[in-house]
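Got a structure here, written out as structure tokens. Questions coming.
Other chains dropped; remaining ones untouched in position.
Naming follows writing order (A and B), and every chain is counted from residue 1.
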Amino acid sequence: MIRREGRAADALREVKITRNYLKHAEGSVLVEFGDTKVICNATVEAKVPSFLKGKGSGWVTAEYCMLPRATHTRNQRESAKGKLSGRTHEIQRLIGRSLRAVVDLELLGERSIVIDCDVIQADGGTRTASITGSYVALADALQSLVDGGELPKNPLREAVAAVSVGIVDGVPFLDLDYPEDSSAEVDMNFVMTSSMRFVEVQGTAEAEPFTLDQMDAMRSHAMLGLSRLFEIQQEALQA
Amino acid sequence: MIRREGRAADALREVKITRNYLKHAEGSVLVEFGDTKVICNATVEAKVPSFLKGKGSGWVTAEYCMLPRATHTRNQRESAKGKLSGRTHEIQRLIGRSLRAVVDLELLGERSIVIDCDVIQADGGTRTASITGSYVALADALQSLVDGGELPKNPLREAVAAVSVGIVDGVPFLDLDYPEDSSAEVDMNFVMTSSMRFVEVQGTAEAEPFTLDQMDAMRSHAMLGLSRLFEIQQEALQA
């Protein structure tokens, strides 16, 4: 399989991060991984979930949704079905855990940051784009608390980003688009911090179990791609 | 009350219609009424609701949703709550009825057009912007059926658009933004076709019942605004 636009096996698609995308949220980002486009809005709320009340710690959580026509054919809305799918549950829990890994929740105090990831166009990698973009929205929301005098210092410890890797026709490919993802034998998602440590690793053999060597090859590709994503996040935040 | 940016009482906000906004839907429009931004996607489906099966008639329906942070403070997702609010039900039924009024459903044949209106940023008038933008997405989707040889001619009879009018401090204002809407004594929405006939009229006294003269004044403003909206739709479709 030859990749679209002649992309190399270990190359990311074009990644764009647009800050201040919408006007109401404390942090608002449009993140694009090629044709995958996700709006990431970060909201500051002056309350924590009940299991944290009175404990002096804050919380970061995420919700994830796709527009019905983000995809080739229309999907029924989960609001119309009256419940979230298992896939949505999985993804939003993953995003939440990933972001919490880089925030000092005690420093945040009894506040919540709610991240809304709404996929307006999907072409593979919506969860990794969501994590990568949400980090920037989160950074803006936390900075607004510092700027407003509500926090003495920013509770972010380091950056976090995510990327997918897969094996297509036996070859490890970085950052799969939708056609690649559909024909991949194995699909792995890596979430790492900017100190190059792992937060989440999720690999699934879609068609055929994979070997230790294949896992290591995918991991190398992912670490390469993540290094580049940390640079792009940094550039966006300094713009 | 003086309107933002010195807008005249009978003036629309700046209205923009961007076609082909997203890549998957048969018709995809971003409509903006000032800071109100709605993505309107039109999907063609080769089936009709069960009450129409075998009757040789098509159907047009709509769904409406707001991103949680389209508004000043975050709203809980209806998918998380597990049910649609009464407000959402009202609005999506209104959009559907408005669009069906200008489509020859028999000519459409046993097909459905599903319109998804997703408000990404709200500043008043989301339902009227949705109707106005959806007409353009609908026109594109129907034209794609004609272009693809699936329909002999376009089943659109004429254009449809909508606008709000309200009475603020005793003065009739056209196309209310959010601060105006919040302080309006009366709020009316008019949906008309390009032959200047009425499809829907909905007026609500928020604070104080209104007189016959006030209703007539609002109606005049609305008709003026709608004439302008039909021009803007036409320009977008000819671009």
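Brief remarks on what is shown
Convention: a residue touches a chain if its C-beta (ideal position, glycine included) is under 8 Å from a C-beta of that chain, and two chains touch if they have at least 3 such contacts.
Predicted, not measured: the structure shown is a model, and the values here were computed from it.
Every protein chain here shares one sequence; 2 sit in place, and the complete assembly counts 6 copies in total.
One rule holds in what follows: only the chains that are shown with their structure count from here on.
The residues of chain A lying in touch with chain B in their complex are 22-25, 28, 35, 37, 39, 41, 43, 45, 63, 65, 67-72, 74, 77-84, 88, 114, 116, 118, 120-121.
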